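The complex appears here minus one protein chain, its other protein chains still in place.
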Amino acid sequence: MSNISEPAVVATHPLVKGEVGPGCAKTDPIVIADHVTRQFGGLKAVDVDHLEIPRGQITALIGPNGAGKTTMFNLLTGFDKPNTGTWEFDGKSLAGVPAFKVARAGMVRTFQLTKSLGRLSVLQNMLLGATGQKGEGLFSALFKPLWRKQEEENTARADDLLARFKLDAKREDYAASLSGGQRKLLEMARALMSKPELIMLDEPMAGVNPALTQSLLGHIKNLKSDGTSVLFVEHDMHMVMHISDWVIVMAEGRVVAEGPPESVMKDPAVIDAYLGAHHDEDLGDLMEDGPNPVLEAERKAREAHPEVDEGPGYGETTTPPAAERER
Amino acid sequence: MDWGNIFGNAVGEIISPTTAAYALAAIGLGIHFGYTGLLNFGQAAFLLIGAYAFAIPTLAGAPLIVAVLSAIICSVIFAFILGIPTLRLRADYLAIVTIAAAEVVRYIVTTTGLTDFTGAANGLSGFKGTFAAINPIPEGRYGFGPFTYNEYDWWIRIVGWALVVLASVLVFLLMRSPWGRVVKGIREDEDAVRSLGKNVYSYKMQALVLGGVMGSVAGIIFILPRAVQPANYTTGLTFFIWTIMLLGGAATIFGPIVGSMIFWVVLSLTQGILYGAIESGALSFISTTQAGQIRFILVGVALMLLVIFRPQGIFGNKKELSFSV
Partner (left out) sequence: MIAGIRLGRGVRLTTMIVAVLALCLGFALGAAATSARATETPAPTPTSTDSGDFTTTYTIGGILRDGDTLVAGAEVTVEGGDFSEVATTDDTGRWSVVVPGKGDYTVTLDPETLPDGVELRDPDKSSATVSAGEWQTNTITRSFPLGADTRQTTGFFEQFLQRLAAGLNFGLLIALAAIGITLIFGTTGLNNFAHGEMVTFGAIVAWVVAVLLGINIFIAMVVALVLGGVFGYLNDWLLWKPLRRKGVKLVQAMIVSIGLAIALRYLYLFNIGGDTKTMNVGLSDAVVLGPVRITTGSLISMLISVVVLVLVGLFLTRTRIGKATRAVSDNPSLAAASGIDVDRIIRIVWVLAGALAALAGVMLALYRQVSWDMGFQVLLLMFAAVTLGGLGSAYGALVGSIVVGLFVELSTLFIPPDLKYAAALVVLILVLLVRPQGILGRKERIG
């Protein structure tokens, strides 16, 4: 969080092999995608030539609404099929691999519109996340002694995670009774039950109670120290600035810029992405007081297309107040 | 009006083999819809397949165990044929495709081209021998009051209800296990379960096969006291099984059993009362045929009211067991 006011252009970076720029190669990538395109009718929702996601880092994927971030998530995790493209995870090609195998390979995602399992208890939701359960086989399921011990271990781990996400009081409640923000938390905690190598969070903070966001940021940082790679989509630029090691910017399906958070915000391509082309405003300094053009443009975009990002479960505020950004 | 007779008949329905067969079919449907969320509108086809795949080998001289295995294997195969194209589809497509598939098998067994095998519209009869032959109960009439039956009728009842109990225990064991958790998760949101690394397709298939086999065994129990009639296997049968399942509560252990008992007792009561009223001249403007039709009007209305006002059924927990979509 230093040197913010220095000139924007950074040519090299320790995470990057060669020069920093959209689609640049990483020194230690966990995901490498090539020529991934996805067309919806006449609209090219995703058109990514090359993209690498660094291992062991927190990477933010940002971009205006409709940029194709969620679609890219869907493609990478096997929930949607691309028109063209290949990608690999941990050196293993995942193109055409069904979603559940992608998750088993260690790449687990959450959804922008939460998918909590309403008529299961919070604890059952969590237990579902655990992998390699013996009791999930049709025949072993009939004999409890075969899976009792494993179930107890998983329950202990689930309780631990629930406590960390401040959901332990809701342990026995139906997930349907949770607030929108709590569901987001549950979904993230559930994904963590499977001990993923790369966790992909689609707008994890949207709708989460502002009082909780700070501790959530802490969780995400902890994930990194545990060696998990994180890729997350977020609209809150403060959060992006705060925790990410690397930022990738998408617009109209393409990767238009990437770089460390301090410099990428000053990249003209990013301002283009949010404001459209043909601007010649001064970008200002993100960390100074006063309106930030990126944040402003982002806010306007959200107001213009409210239906895109607001799923049915979103009961709480979508934009956490821009407080507490510097300690 | 002979109230004693009317109530006697109605009470007799509680343990009738037909009630057992419907209960078993509803338990299977409960696995499909109640626990896994599969909108199977083709349960009648599983009963049909159980019936024909049992009756045809038996008539060809096969021993009982072979006929039963044939029914089970055929229903497993049918479940696969049904599941492979449909389990990837959206829920409402699944409903339409299962109902279509059930009608297709019914058209096939009814076609005159297959009269030699299926008896076409006349159906099949004369397949009870192998089942009666292993009856350990000596000849005679047993029981008391309305529950007095001969040895064959008791034998069907005992076997039928034993199978119902067995299926219920199986469902209980499965649904408290992690397997049950996965299928219930699929009922809630299959993409979420997929994102957690579970092979949703395979679980749906397992659930479809399991519930289908129960339907098929129910099909055997259903025909043991009667003949095989293709006209019995219309979508109407499927809808009655749905009514029974929803009546008791879709995702409950005892729901399908009690649902089936209530369904048949009430049908028998209304029939007895209507017939009695017609005979005594109180309802002179309708015929006994029409009285039978009134019962089904009532079934339809009851199904509507039930689903609107008590979607969780009699045993269901309001929170857990209302509809998710």
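Going by the order they are written in, the chains are A and B; count residues from 1 in each one.
Here is the rule we go by: a contact is a pair of C-beta atoms (placed from the backbone, for glycine too) under 8 Å apart; a residue touches a chain by one contact, two chains touch by 3 or more.
Model, not experiment: these values are computed from the prediction.
Enquirer: Can you work out which residue in B:V159, B:L174, B:L246 or B:L267 touches the chain that's missing from view?
Expert: Considering all chains, including the one not shown, the answer is B:L246.
Enquirer: Which residue from A:P22, A:P54 or A:P82 sits in contact with the chain not drawn here?
Expert: Within the whole complex, the residue contacting the unshown chain is A:P82.
Enquirer: Given that one chain is not shown, which residue among B:D2, B:D92 or B:E279 touches it?
Expert: Answer from the full complex: B:D92 touches the omitted chain.
Enquirer: Please give every residue of chain B in contact with the chain that is not shown.
Expert: The missing chain touches chain B at positions 39, 84-86, 88-93, 95-97, 99-101, 103-104, 107-108, 110-113, 191, 235-236, 239, 242-243, 246, 289-290, 293-294, 296-308, 311, 322-325.
By our rule, only the chains that are shown with their structure count from here on.
Enquirer: If you average the CA atoms of chain A and of chain B, how far apart do the two points sit, in angstrom?
Expert: Here chain A and chain B have centroids separated by 47 Å.
Enquirer: Can you check the complex and tell me which residues of chain B touch chain A?
Expert: Listed in rising order, the residues of chain B that touch chain A are 170, 173-174, 176-182, 184-185, 187-189, 191-200, 206, 210, 319-321, 324.
Enquirer: Residue numbers of chain A touching chain B in their complex, please.
Expert: My answer: residues 77, 79, 98-101, 103-104, 108-111, 115-120, 124-125, 127-129, 131, 133-138, 141-142, 144, 147, 151, 174, 176, 187, 190-191, 193-194.
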